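The complex appears here minus one protein chain, its other protein chains still in place.
Showing chain A:
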């Protein structure tokens, strides 16, 4: 079981309370597809991903980015039971989508960078550490049902 300090809980809830999901989600996913182009392999039916501008303007990417962020929201609301919260999604990503779990870390790094650029100085080392710990637990939970 993951131990969360009161400070970490408050920090995570605070970060997500201030996030514009419709903006940050698309920004994080499009950044991932641009910075780590091999991740595009999972989005063959999304249309034009030819260059950075196309990716950033692609409505399918934007829609999916928002879905991902709402997925993270589930974790925020269930920090003490992320394993069960993500069990179904883990099976989906493994059995149906066949996503290499290493990719979860890539998008979580991109999300960290997007949150950092939005929060600026408020994104201190401690805030970063809390977010990274949270995302690491999500990543681990999502990888759990792979076999």
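Here are some notes:
FYI, a contact is a pair of C-beta atoms (placed from the backbone, for glycine too) under 8 Å apart; a residue touches a chain by one contact, two chains touch by 3 or more; residues count from 1.
Basically, contacts and distances are computed from a predicted model.
Its UniProt record calls the unshown chain "Hemoglobin alpha embryonic-4", which is the correct pick from "KIF-binding protein", "Carboxylesterase", "serine C-palmitoyltransferase" or "Hemoglobin alpha embryonic-4".
In the complete complex, the residue from A:35, A:89 or A:137 that touches the missing chain is A:35.
Interface with the hidden chain, as seen from chain A, comprises residues 30-31, 34-35, 52, 55-56, 109, 112-114, 116-121, 123, 125-126, 128-129, 132.
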